[in-house]
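For reference, the structure discussed in these notes is given below.
Here the complex is missing a single protein chain, while all its other protein chains stay put.
Labels for the chains are A and B, by order of writing; each one numbers its residues from 1.
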Amino acid sequence: MTEQEVQWFDEDGKRIDGRAKDEMRETKMKADVLEEADGSAMVEVGNTRVIASVFGPQDLHPKHLIESDRAVIKMRYNMAPFSVDDRMRPGPNRRAKEIGLVAKQALTPAIELEQFPKSGIDISMEIVESDGGTRAAGITAASLALADAGIPMRGLVSATAAGVVDDTAVLDVIGKEDKEGNADIPIATINGGDEITLLQMDGDLTPDQVDECLSLARKGCADLDEMQREALHSSLKNQEQEGGEQ
Amino acid sequence: MQINTKRIRKLSEEQERLDGRTPLEYRNITIEPEYIPTTADGSAKVTIGDTQVIVGISTDLEEPFPDMPGKGTIVTNAELAPMADREFESGPPQEDGVELARVVDRGIRESEAVDLEDLCIEKGEKVITLFIDIHILNNDGNLLDAAALAAITALKTGTLPHYDEESGEFDREAEGRPIPLTKTPVTATGRKIGDTIVFDTTKQEEEAQDARLTVSITEDNNIVAMQKGGTEPYSQEETMETVEKVRDKTEEFRQLIEDAVGE
Partner (left out) sequence: MTRLKESKEIATPGEPIYEGQDIRPNSGAYKKEDKIYSKHFGMVKYRKNKVEVRPMSGRYVPQDGDTVIGEVTRVSYSRWTVDLGSAYDGNLNIGDATDEYVDLDEDDLTDYFDVGDAIMVKITSVSESMDVDLSMEDRRCKKLVGGRVVEIAPSKVPRVIGKKGTMVKQIIDKTGSNVLVGQNGRVWISGGHENLAAQAIKKVEKEAHTEGLTDKIGEWLEKQQQENEGEQ
């Protein structure tokens, strides 16, 4: 199916899944979802579902990675085999390694690594269900998990992707839009503000389109930032409920 | 901590456990079928106490094995995700992960629960491969039972995608059909701490365990698979004692699966 055959917008300007061009998919977030991990969170954006975990500060292996004056972050991004229609073979792949790296760079500016010299902080993002925007959801979840783990940060990091389909800039690109659209621009910001810590682009756009995408995505990040804080506050209520059941 | 391991061993002499459960008692079990509705062909999430496991089923079209030209294949894989336990490292499957996958697989394979001939598209040429992927999210012990329970629930509620003759491929948009399941093998593991046989161990209890015996049983009460792990030996009496106890347990599990799936 070529791009011309897909009707990206209907007469009311709604996208293939019924959203407006500046509308994010339905997003749910929950912190403190795993017991063993020091911090954890689950984020669902439409049909994309990610679980993030944080262990640390703790012993760092291998020893040659140790830094005398700060903690070292190890980041893992992994898609479960059943997270995509055509099973993903388990095991490291180059795409996952790259995403791990840019995700680490997206989160690091916000973290106070100097508080924990000679230690390691292990962050993991598992994609259990994918419909586009997995690295963005992963970063958003990882930031929540870091807060849940009590790691000191100057802010939360949230991420989303904007793109262009049928020459129109849209927010929160769904799998199908990404595959057959013009461009995909994932970004991350700190505290929903103007510091962009993740910026990537695949596509073919005019500078004006890029500018428009950035504006859309920044607004998305600001909305996600609010949701992250609500999720943290909710995690306290969840604990109360569990405690009360005994 | 070792102080806890010592306590657990001491308590086991009186048939007691750290959290006050009886030796046969399981923690709270939840089963959620179709946990991954959009991308997996079958799935389930199981929690036993704080242990959390997801199993997802995927399908693919492949050539059959030369010695079984008319049968589909099952491939079971386990991922001890680093998020589940501070001790789990990233990388190729370790021993424990491989054993976990193979034990879960054995219960399903030996019981012939899945009708493999029903997975055949064209004898000698093309068959359906069922991938059973076990993903551990949180390890507080008894991964074997949780994974086995999730696997059988995923199979029970899963579907095979529609095969399109014309294109020779799956048409995932069209309606599929249920995975052809003829039996429901259920698996439970008994573990020896000293001379006491204990079920549903927590992670701490497993550090105190001497050996374990996993048994898979079908609804006609036949034993289809067993696996002993750990360094201490089992006597014949202990083996049969475990088999008896597993039989009782599997009745409970079948009811739990029915309740979860029936909805």
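Criterion: a residue touches a chain if its C-beta (ideal position, glycine included) is under 8 Å from a C-beta of that chain, and two chains touch if they have at least 3 such contacts.
Every value quoted in this text rests on a predicted model; they were computed, and no experiment measured them.
From the options A:Ile127, A:Ala149, A:Val165 or A:Leu205, the residue with contact to the chain not on display is A:Ala149. When the whole complex is considered, the residue among A:Glu26, A:Glu112, A:Asp167 or A:Asp211 that touches the unshown chain is A:Glu112. Within chain A, the residues in touch with the undisplayed chain are 38-39, 56-60, 68, 71, 110, 112, 115-120, 147-156, 190-191, 228-229, 232-233, 236, 239-240, 242-244, 246. Mapped onto chain B, contacts with the missing chain fall at residues 1-4, 6-7, 10, 18-20.
Simple rule for what comes next: only the chains that are shown with their structure count from here on.
On chain A, the positions that touch chain B within their shared complex are 34-37, 40, 47, 49, 51-53, 55, 58, 76, 78, 80-87, 90-91, 122, 124, 126, 128-131. If you check the complex, the residues on chain B that touch chain A are 36-41, 43, 50, 52, 54, 56-60, 77, 79, 81-86, 90, 92-93, 131, 133, 135, 137-140, 172.
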